[in-house]
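A protein chain is absent from this complex, but the other protein chains hold their places.
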Amino acid sequence: MIDILYFAWVRERIGLPKERIETSAVTVADLVEELRSREERYALAFADTSALRVALDQELSEFNAPLAGVREVAFFPPMTGG
Amino acid sequence: MIDILYFAWVRERIGLPKERIETSAVTVADLVEELRSREERYALAFADTSALRVALDQELSEFNAPLAGVREVAFFPPMTGG
Amino acid sequence: MRIRVQEEAFDFGAEAQEFAARQSQSGAVVTFTGIVRDTDAGLQAMEIEHYPGMTQAQLTSFAKEAMQRFSLEDALVIHRHGRLVPGDMIMMVATAARHRKDAFEAAEYLMDYLKSRAPFWKREITTDGSADWVASKQEDETALSRW
Partner (left out) sequence: MRIRVQEEAFDFGAEAQEFAARQSQSGAVVTFTGIVRDTDAGLQAMEIEHYPGMTQAQLTSFAKEAMQRFSLEDALVIHRHGRLVPGDMIMMVATAARHRKDAFEAAEYLMDYLKSRAPFWKREITTDGSADWVASKQEDETALSRW
């Protein structure tokens, strides 16, 4: 089981802030593929991953990173702090 | 008549903050020569003009600047504000 | 070093004063404050979303890196989330160092990282009711390459 969090417009497009899923995805990119194939709203949110950022267990990471041992994945647009 | 002001260690070496003198010096450098020849304490204060700065009528200037029309000359070491 | 992520307003003047007053070795203190400014479209509010679990850790890691890299005596980061209106202060950083160059660079470093690497997302609510996520700027991404 893995927690997936969505922020900002990713959260809005998908329609929820968080979900827990069972997955056998090996990398973040695999997980994105899996989500995309689920429903239109996921396909829409993940249409262009170059516009997205990912954090694994609350650390910024990359889409080709492995998911082994990861408990929390977060997807969000580029950050706009400050 | 021209007012001459001294600041920081220039003031200390010469022993006074301000004096009014009559001079026919054409440039700042001429005035420095004139002062140097007056007394030992002036010679000491003006021994190395590369260590000094000059302001004419309260604007930073150069030692080769003309004195025509100038009413106030100030000599001081490099500034240490901030 | 203090890092605060909070919804409530903070008192910039009091924070800046207290920060400067508690330094014993530093000759230089720099602060940066970000203020919600009105836009041409007319801004009603700015809503700031964040990633609670990650924000504090991320800001702490930026501040630790800045402390070491710029030989700081101290650093402070305060960042708000939630709903803000024009004129509100969004965040502040403060840095203290022996030399001004370090204090300035550390503050700029923190700001560059806060802008593009801290998990905050801003949404602008305009007076006509539309709500738009603020797009990240290429120049903010480029600014990071300086460090």
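Which chain is which? They are A, B and C, in the order written, and residues in each are numbered from 1.
Assume a residue touches a chain if its C-beta (ideal position, glycine included) is under 8 Å from a C-beta of that chain, and two chains touch if they have at least 3 such contacts.
Keep in mind the model is a prediction, meaning the values are calculated, not measured.
Visitor: Can you list the shown chains that the omitted chain is in contact with?
Guide: B, C
Visitor: Which one, C:Ala28, C:Ile48, C:Ile78 or C:Ala118, makes contact with the chain that was left out?
Guide: Per the contact definition at the top, the residue touching the missing chain is C:Ala28.
Visitor: Touching the hidden chain in the complete assembly: which of C:Met54, C:Ala75 or C:Ala107 does that?
Guide: Of all options in C:Met54, C:Ala75 or C:Ala107, contact with the hidden chain holds for C:Ala107.
Visitor: Touching the absent chain: which residues on subunit C qualify?
Guide: 11-18, 20-21, 23-38, 87, 89, 98, 100-101, 103-104, 107-108, 111, 143
Visitor: Over the whole complex, note the residues of subunit B touching the chain we left out.
Guide: Contact residues on subunit B toward the absent chain are 5, 7-9, 55, 58-60, 72, 74, 76-82.
Going forward, only the chains that are shown with their structure count from here on.
Visitor: Measuring centre to centre with C-alpha atoms, which chain is farthest from subunit C?
Guide: B
Visitor: Report the inter-chain centroid distance for subunit A and subunit C in whole angstrom, where each centroid is the mean of the CA atoms.
Guide: 26
Visitor: Distance from the CA centroid of subunit A to that of subunit B, rounded to the nearest Å?
Guide: 72
Visitor: Express in whole angstrom the distance between the two chain centres, defined as the mean CA positions of subunit B and subunit C.
Guide: It comes to 48 Å between the two C-alpha centres.
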